[in-house]
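Report on one structure; see the data block that follows.
Omission of a single protein chain aside, the complex is shown with its protein chains in their original locations.
Labels run A, B and C following the written order; every chain starts at residue 1.
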Amino acid sequence: MTERLAFYAAVLILVTVSSSPVRLLLEQSLVSHLLIQMPALVLCGWTIARRHRDAINRGRESFNVGGATGLSFALIVFSFWMLPRSVDGSVQNPLYEFAKFVTLPFAGASLALSWPKLPPLAIGILKCNLVSMMLVLSWIYTTSPSRLCNSYLRDEQDMLGQIVAVLAIGLGCLFGGSLFCGTTTIVRRKSATPIGSGGRE
Amino acid sequence: MHQTVLFTSLVLMMAVAAIFLFSLSRSGAGDGSKKAPKLGALRFVLFIGALVLGAAVSIGSLRPWPRAVAAGADVVSVKVTGSQWSWEIDRKTIPVGKPVTFNIATTDVSHGFAVYDAGDQLLVQSQAMPGYINRVSYTFRTAGKYRIFCMEYCGVAHHDMTDEILVVAQ
Amino acid sequence: MRRTLFATCLVLAFGAAVLWWATSGLRAFTAETARRIAVLASPEPIPDVELVDGSGRSIRLSDYTGQAVIVDFIYTQCPTICVSLGDNFGRLQERIKADGVPAKLLSISFDLAQDGPRELSEYARVHGADASIWKLARPRNAGELRLLLEAYAVIVLPDGIGGFVHNAALHVVGPDGKLTGIYDLDQHNAAFLALRSFIK
Partner (left out) sequence: MAQANAPGTISAPSCPADGAVKLTMLLTVAVLLLMMAFGLTMRMAQGALIQIDPTIFYRLMTAHGIGMVGIAGMSGSAIMWYFLSRHVSLAGWVFWIHLGLFVVGVVAILGSIFIGGYAGAWTFLFPLPAISGGVWDVGAAATYLIGVILVGVGFLVYLVEVGRAVIERYGNFANALGWPLLFSGKQDDVPPPTVIAAAAIVVFNGISTVVGAAVLIISLINLYLPSFTLDALLAKNMIYFFGHVFINASIYMAVIAVYEIVPEYTQQQWKVSRSFVASWNAVVFLVMAVYTHHLFQDGVMPAWALVMGQIISYASGIPLLVITTFSLLTYLYRSGIRWDLASALLVTGIFGWSIGAVPAIIDGMISVNNIMHNTQWVPGHFHLYLLLGQVALTLGFSAWLTRTGVHASLSGWNARGFTIYLLGGMGFAIVFLVSGASSIPRRWATHLPEWHLQDQVGSLFALAAILGVGIIVLPITKRLVLSMRG
């Protein structure tokens, strides 16, 4: 039920942020462009795909074992839109803008299909890497000697950097904190000998 | 001060070593009562003792504040700037008995400014950090030549980054 | 498993290609750098828009044919970056004089509302512009201004407190009237060397 509700909400939000006035409003500031519009597009893609996960996955599982393909796609898309040049492009070039509204929801969708399949090790590494990278990004935004995006004001870039730093620390605390209140089923084993021992090489 | 620090450390290290030796000398299987006596109480006493001792020494060592910077009309102010690999000191003759505040800067990487007396004992030091000015104060009690050494590794001529100041009687 | 490996490699290879393209081969992460690399590689013609200088005379880029020009964009009320541009132009003017290079300087104001002939003359006076080398001018109307800004890829944003934010740079226009190089405002040495390169 909630998933259905979320699905419709996501469709609604996707339509809303794509509509001209809202789109332009969010793109007026670098902060809302990068921290509201772009994440919203990803989240909508995620939510929409999640509802039809099984239908989409059916017959295609073998192409996305462990979520590797979907994750790679999403990471490439995110890297592309992290480039200041792409951000500038999306404001000035309708083709870029169109690409953004297509690729980001697709990246979100591909993440939604892949995330549950990712091995916990990969998820842990991704989370650590995310926090680290956000700290670096925050530094880049705040210390860049010039504006990274010609389309935006320097103040906004500084503000973006500061918000990203706060988000990085917040996410770090969240990820760290979640380790302490996990509810994973406890696997009790009698033997202390490890399962899946690599044995002697 | 230097010798006291060394002496105290060595004595405490020997104390720790003595405890080890005592315990190890009794590591052989004893008579029937194999296990050590209940030591929970002793551990607790040690813990509390360590806390109390630590608090006392810590408070004592921090009063007066060991990084206090002298200020006032009679303070001699010296500007020191480190660069790979030399010092620039704007005032190299300093009166004896007056508090001196060194304002330490650097033009490139981190350096460490340290003043050594004629007996090659380190008297006072402070880091030089890019973009900052670190301040440290010292009052020279005897006239003579004092050497300036670099204490923070700053590249391949780090050990050559030396200079001299002269403390003179007024 | 094999299918996934294949698909992942395909995605990564395609992605790497896209990112390579999107950064001009890992050289340009910002639109500004990309623009500079593109201009250096293939100089772009600049529309011959008519400008008006402080004393009402008309100036065209075509007036400079045969001579290299460095163009910058300013507004005279600018408290920060245009002052710095002015200083760097001043330095360039001295070097052009001293060196005898056949080159000129041109500052174009994009603040049509506030920068009239009087303001332009005042800016020239403050920065010591020698009219035989360094001229100041403004486009006649907003349409022509837009044309000019687009050609130089200068983006001007109102900063909300009466001024503007704009990408400040030294634009080198060759004797053939083509934009051949864009340099940071403090790279006046590189810009000057670019001017000299046209002599031989």
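The criterion applied here is as follows: contacts are C-beta pairs under 8 Å (C-beta built on N, C-alpha and C of every residue); 3 or more make two chains touch, one makes a residue touch a chain.
These numbers were taken from a predicted model, which means no experiment stands behind them.
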Given that one chain is not shown, what are the shown chains it touches? A, B
Option from B:V78, B:V96 or B:V124 whose C-beta touches the chain left out: B:V124
Hidden partner chain, residues of chain A it touches: 120-121, 124-125, 128-129, 131-133, 135-136, 139-140, 143-145, 172, 176, 179-189, 191-201
Contact footprint on chain B, counting only the chain that is left out: 1-3, 5-6, 8-10, 12-13, 16-17, 19-20, 23-24, 26-30, 33-36, 39, 43, 46-47, 50-51, 54, 57-58, 61-62, 65-67, 69, 84-85, 108-110, 112, 114, 116, 120-127, 129-136, 149-159
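Just so we're on the same page, only the chains that are shown with their structure count from here on.
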With chain centres defined as C-alpha means, what is the inter-centre distance between chain B and chain C in Å? 55
What's the distance between the Cα centroids of chain A and chain C, rounded to whole Å? 37
Between the Cα centroids of chain A and chain B the separation in whole angstrom comes to 49
Check: chain A positions touching at least 2 other chains come out as none
Shared interface positions of chain B, touching two or more other chains: none
Sites on chain A touched by chain C in the complex: 62-66, 68-69, 72-73, 75-76, 79-80, 83-86, 88-89, 92, 146-154
State the interface residues of chain C toward chain A in the complex, per the touch definition above. 1, 3-5, 7-8, 11-12, 14-16, 18-19, 22-23, 28-34, 153, 155, 157, 159, 165, 167, 184
